[in-house]
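These notes are about the structure you will find just below.
Here the complex is missing a single protein chain, while all its other protein chains stay put.
So, chain A:
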């Protein structure tokens, strides 16, 4: 605060000592000095505010606030007061008051650029984006188009005429304004003109902006010529091959012809025929062939891209470029020893007809130098380059579907070969640091993939255990290989064993935004497998990230503005929105609350108190259903699967749809519980019956609405599960929707709660405690050992979780019923005392309820026995008898067993807690 500009103002001189005191932390003196000053100059508002700052800092918040408001109501426009109030409000954590302050100031002094700028920043801090966007640009498109942008344009135009534009940022902004106004021609003129010369800090900034405008304006000749020019400079820049081909075909479609005289276009020569394009690409390849230094991949891939495009157009000229098979073999010859060779060629494998696939593999094999075959029939590479080539052939043959075409025998032999190569290749990486990958790691991963193929095809669980074993070995040699960890993690989840997953995930060191992109790997399974504590923790990791995002982003919108990075402002706002609308964010906040209710409500706090503490409002739906963003990274697990087994856009769409519907079920369950809790205010006997009914009917109508929404959602859910969508194994996990529906969980049946909505006195009789078949669906051994082999049935755990969740819900419904019935009973007893005769209907209700809680007690006891039994038989398993020859690793088997036990313990604990609260249900 001490550094202040204009010294001429006498007020500044008067205020100076107060600033100094405040700066030095001498708040008392600051207050005294301000008082002194205010005696002489009553209207020196700023002194009041500075006094308020002193008061605020000495803990007298209320006094400070009322003093500040005295000044604020006067709507000051002097810089000193405004800045001091800004500081004060920020220290009071009331940034929203700053916006009011500057709104008023801007109204009074509409031409002050400085105040507009302060107002913008104040909006940004509070996060009032709508207003902020109105203040600067585009969201309120109409207002922006008709008012702000033209205004801004005129302002900048004036600056241009007066030659006042000096900074690059100003040119950027001018360009942005024109672009947003759709004045692309003008924007282009700016970039190409003298102002464009100022665009220097970003590499190729002018060219990129020109290209953007050419494409927008469909100036294909310019687009083509510029791409051509840029590719001559850098024949490896992929984006310009794409714009070169795009523009070429546009020009061909329009039969564009060169003007007879003069230049083709400002950017230079234009190419308009396939012949020219072919020659261009061939020339680029030859250029690389002649080069002494490392050749670039660009031209060779561009050649394949051109064939692909010509084929799409049914153009016969593709032959002039050569046979795709030969070209790909040639590419492999040049780049087969690079790990990215597979990624490059994978995109163009469809250019090979199916009958050429084996031949292609054979041709590639000829280019891989391998040593003499040993006893096992395998020849090995002599160095890492040869290894990489061999590996690439394996990857390509998988991508061509050749591995999938093998029968079980063939696949097992393939695994043996891959493992042999893996082990052989370890010798090249003996000196690798722990943080580096082994050269042969990908053989190991591929062996694991083939095991997964076998497991999913044959259902032979031994394949899964073998797969875990090979990955565990891989991790021991390459402890930081994220792909090993990710696949292990996924497999353990599929096995229903969540405990090992926790360590694996934490060793990935996933942080911040990664919680949004890969956090789903944890949160999908933790809760559904009964690891409630871990589930809660996983949700917390993510929630912490999302909540901090809300604060974090605003500050940087202001920074972007300050530093003139105007293009980043809409980008940051979009980013913030993307995080706020994240599917994962909505999931973790809903699941976290449900978890808290299931594990804690009615244990330490009542359901009602828990709901209130969480701030759940049954009427409010805070999930952006229509704009949900799926930020999950669904390709984080490496896959070399053929195209027809890869994750498609349709998979992505279906997975999001399925997750959204499941989320809706969960969120409605949560809101139903909340409305039940709030309904549960025991009717106070002092009030008349009539008001009671009215009070309840408002709330119960919310309940009704939610119930009918749940019914609708469940209908949609049933339709979705009917489709039985199968995702690629390495793609998104299925949601819990299907297993929830098949578990018979009452949570997934809206009508279960229905009879309570209108408080029908006959409720207990219409409420079957828990469908007996639900528990029977949980029966069976989750882990069995027979003839030295293990069988797991993780779905039993999931069903048990649904059962336990159902018990919780049923209990809350029951405790609500009890709260209604208790006063009924006491009033009946009073009546009984007065009159000897009473209506016979009421006691039936009461008896029914008691009967009902009795049978619920029975079911819960049975469930507890079941859990106990499971724990006992799990512990009794002699897993040490399992041998490594069968593919079992003792550590892994042990961790699966202990994870199952952990799940059972948590489920058992929760059931016991619920059994206790059941006792309090007596009426």
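Methods note: contacts are C-beta pairs under 8 Å (C-beta built on N, C-alpha and C of every residue); 3 or more make two chains touch, one makes a residue touch a chain; residues count from 1.
Going forward, contacts and distances are computed from a predicted model.
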In UniProt, out of "V-type proton ATPase subunit", "alanine--glyoxylate transaminase", "N-alpha-acetyltransferase 20" or "Hemoglobin beta 4", the chain dropped from the view is recorded as "N-alpha-acetyltransferase 20"
With the missing chain put back, one of A:435, A:604 or A:724 would touch it. Which one?
A:435
Where the complex has a chain not shown, which of A:428, A:556 or A:727 is the residue touching it?
A:556
Tell me which residue among A:159, A:232, A:565 or A:901 touches the hidden chain in the full complex.
A:565
Among A:236, A:317 or A:657, which residue is in touch with the absent chain?
A:236
May I ask which residue of A:256, A:575 or A:727 touches the chain that does not appear here?
A:575
Could you please point out the chain A residues that touch the chain left off the display?
200-203, 205, 208, 236-239, 294, 296-298, 301, 305, 338-340, 342-344, 346-347, 433-437, 480, 482, 508-514, 516-518, 548-549, 552-553, 555-556, 559-560, 562-563, 565, 567-568, 571-572, 574-575, 578, 631, 633, 636
